[in-house]
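Taken from a larger complex, these chains appear in their original positions, while the remainder are omitted.
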Amino acid sequence: MNTVAKSATTGKQRMPKHNVHLLVSCPDARGIVAAITGFLTDHNVNVLDLDQHTDSDQGWFFARVAFDLTGCDVSLDRLTELWTRIADTLHMTWRIHDTAAKRRMAILVSKRDHCCRELLWRWEDGELDCEIPLVISNHEDLRDVIERFNVPFHALPVTPDSRSEQEKRIQELLIKNHVDVVVLARYMQVLTKSFVDRWPSRIINIRHSFLPAFAGGRPYHQAYDRGVKVIGATCHYVTEDLDAGPIIEQAVVQVNHRDTVGDLVRKGADLERSALVTGVRLHLQDRVLVHGQRTVVFQ
Amino acid sequence: MNTVAKSATTGKQRMPKHNVHLLVSCPDARGIVAAITGFLTDHNVNVLDLDQHTDSDQGWFFARVAFDLTGCDVSLDRLTELWTRIADTLHMTWRIHDTAAKRRMAILVSKRDHCCRELLWRWEDGELDCEIPLVISNHEDLRDVIERFNVPFHALPVTPDSRSEQEKRIQELLIKNHVDVVVLARYMQVLTKSFVDRWPSRIINIRHSFLPAFAGGRPYHQAYDRGVKVIGATCHYVTEDLDAGPIIEQAVVQVNHRDTVGDLVRKGADLERSALVTGVRLHLQDRVLVHGQRTVVFQ
Amino acid sequence: MNTVAKSATTGKQRMPKHNVHLLVSCPDARGIVAAITGFLTDHNVNVLDLDQHTDSDQGWFFARVAFDLTGCDVSLDRLTELWTRIADTLHMTWRIHDTAAKRRMAILVSKRDHCCRELLWRWEDGELDCEIPLVISNHEDLRDVIERFNVPFHALPVTPDSRSEQEKRIQELLIKNHVDVVVLARYMQVLTKSFVDRWPSRIINIRHSFLPAFAGGRPYHQAYDRGVKVIGATCHYVTEDLDAGPIIEQAVVQVNHRDTVGDLVRKGADLERSALVTGVRLHLQDRVLVHGQRTVVFQ
């Protein structure tokens, strides 16, 4: 059995010095949790938070561990190297994120500003733990709004003919800016398979409908015509198959016969802001694991 | 201008003696509200509650008026006759419901009892203003549960071959029992077009999904596979096109990766009970107007 | 009986030219609705929307009528004069608001910007139908944030000794700017009775708790200590008795043991933004009637 630090923290705990997140998924087996926590304790690493989920139907195990590296007997690189051996034995898919290295997030947007602006606002207020090195749009319209936040704005207009060329330039900008995660904040262009494939589970989209209802164009019009009493917005990872990516977060609100299409658009905009910010925050905190078409979201 | 009763009610109002509901829809025009309220006042009928909605996009007017017949200078039959003249001028579709005559509601159910039982319970407690002369099922299973409520239970088993014969017997039972409204409380048989056509906007179904998402079979399994973060239930009128009838009420609840299909079924059952009871109550209170595929619900 | 325009609008209705709102409350009596609608129709004024509520327990009647003045046979001033006679007969409290004259709204704020910023953003996007001639604060901190929206910012610092003096200067600014409605967007100073008395039902506050729970200081700390599972925010009119004013809107969200006080503050900020914007919008649309400590909110 592992030894345990003898002096219990009796007062208010100090803030951890150096937080690291470990995300794991693997076939379920006996002793996985003990293996993970034992490994960390053996290296004098303190587990701050452990969230674990076993999908019994699929026989799959998922975990998120937040730990404090302060006091660890080896470097994070070496710890990772040692970890790899255990992870291999258990057929794990895993990733380790050192929170000391801030993620770099790019935002793509078209003409409507509400989602992009909400993200920038939260980021400015320190709510989103990342850097935002650039915003890219296929229109000039939002330059002023974006530049108010002191974030570089790149307008890359697109025509049916220039689509692949424009996408290539976006890729170049993302790579040049060392971007880790891309957010489509009501970006109204469909990305190609090759683009999407380069950013697996790292492109986050906000969809203005309660997926899978009302896929396709003009979802609020569809919702109005169908006469639903609840509308929604869906934050999901982008996959090749449009509107079918793994869902991170959905927000809903009641509507009624008094709501015009315009009202649905307005109420929906609030849902979009809320669902997107929540989804992005969860991603940045390493709380989302993708498994097939589903997500495990540790809250 | 209409004269107004001079003595204002200053204290607590007595309960009205004889409530009548008028539901109206027609092309929008100037003065409709005044026409309705003027007519009623001219006959010394007191408007208790007036709810009105104009759909500007479609140029259509809807209203629900609750009024007290006590003190009316003519009988309800005569009032209706006089009303018809005005209604014709305004190209109105309308109906008048005398609340003194309780509606007669039949419930159709299969093997799962939660929706039927919730309705019977509410009805027993006096929450649903109707009579329930019978419950019909295609199985024997729920006889004991239903008969606890002192409601006659009819089991009409059905095979692929006997479907039209069984439906015919249902029709006969409904007619013989002077039924006004039919509730499908998780009745797992599809009704034929001819059956549905005989009960326009008078068959209420509870659908175990957030329509239009997950139409078709096993919606909770579909929801699980898709990985949605919100599930729902939909109470709607039955039309020929399955799952496309006008929606009266939808209820939703958040779910997450920890929820198995079984959990979705359990949480969904609560939504089904809630949405169905609400939908049925609204219908019985004459608060629902159907217009195309949409409903106007005066709450 | 009133005559009715013969030509029904069969196609899509044009937008009304000149909207006016009438808000009425009075002791309940027979024929009030007919009196109102008959009067308007007699003057060739088209009722666009009528919402009415009778509180049977208290014997009180409330209504909101939106009508189109285009085609009216008299001026609005004359119409109001004629209306007064009817209103007097029925002992009505009422007000008429010509939407052509935009309301002038002042915002008071302290150091936290989220509520003020949300209002300014919505206003900039055309969602709030008003003018915002000024923002007043007891601190300098938010000058930059506010001035980004091209709204004049006045910092009026206050000390315990200068409180009445500072309040006097606020009054002067409000009057000089012809302000109709004052919004306290997390303004952390208590207003005096004499100030409040000058703006009856015209000062709107956002309270960072689900009133009446957690009145007094530091409500999120109180909520954390009590261990509630739901937190809320309350938008209400300001009255002399702090935290006791008539409630316009409340928003709530679930929380759990993982939420620190900081999380409650963050989640609560979202509720505050949402509840305040909704409350202000309802006020600006003349949808709120105050009756004692309660409000009638026509949605």
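As written, the chains take the letters A, B and C, and residue 1 is the first residue of each chain.
Everything that follows uses one rule, which is that contacts are C-beta pairs under 8 Å (C-beta built on N, C-alpha and C of every residue); 3 or more make two chains touch, one makes a residue touch a chain.
Every value quoted in this text rests on a predicted model; they were computed, and no experiment measured them.
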Subunit number of the complete homomer, 3 shown here: 4
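The rule is short, and it goes like this: only the chains that are shown with their structure count from here on.
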By C-alpha centroids, what is the most central chain here? C
Using CA atoms for the superposition, what rotation angle relates subunit A to subunit C, in steps of 5 degrees? 180
Taking all residue numbers at the subunit A/subunit B interface, are over half used by both copies (same) or under half (different)? same
Centroid of subunit A to centroid of subunit C, CA atoms only: how many Å? 38
Whole-angstrom distance, CA centroid of subunit A to CA centroid of subunit B, is 43
Going by residue number, subunit C touches two or more other chains at none
Which of the residues in subunit C come into contact with subunit B in the complex? 1-13, 15, 26-35, 37-42, 44, 46-54, 56-59, 86, 89-91
Spell out the part of subunit B that touches subunit A in their complex, as residue ranges. 53, 55-57, 62, 210-214, 225-230, 232, 246-250, 252, 256-258, 260-261, 293-297, 299
The residues of subunit A that touch subunit C in their complex are 114, 117, 121, 125, 127, 148, 258, 266, 270, 274, 299
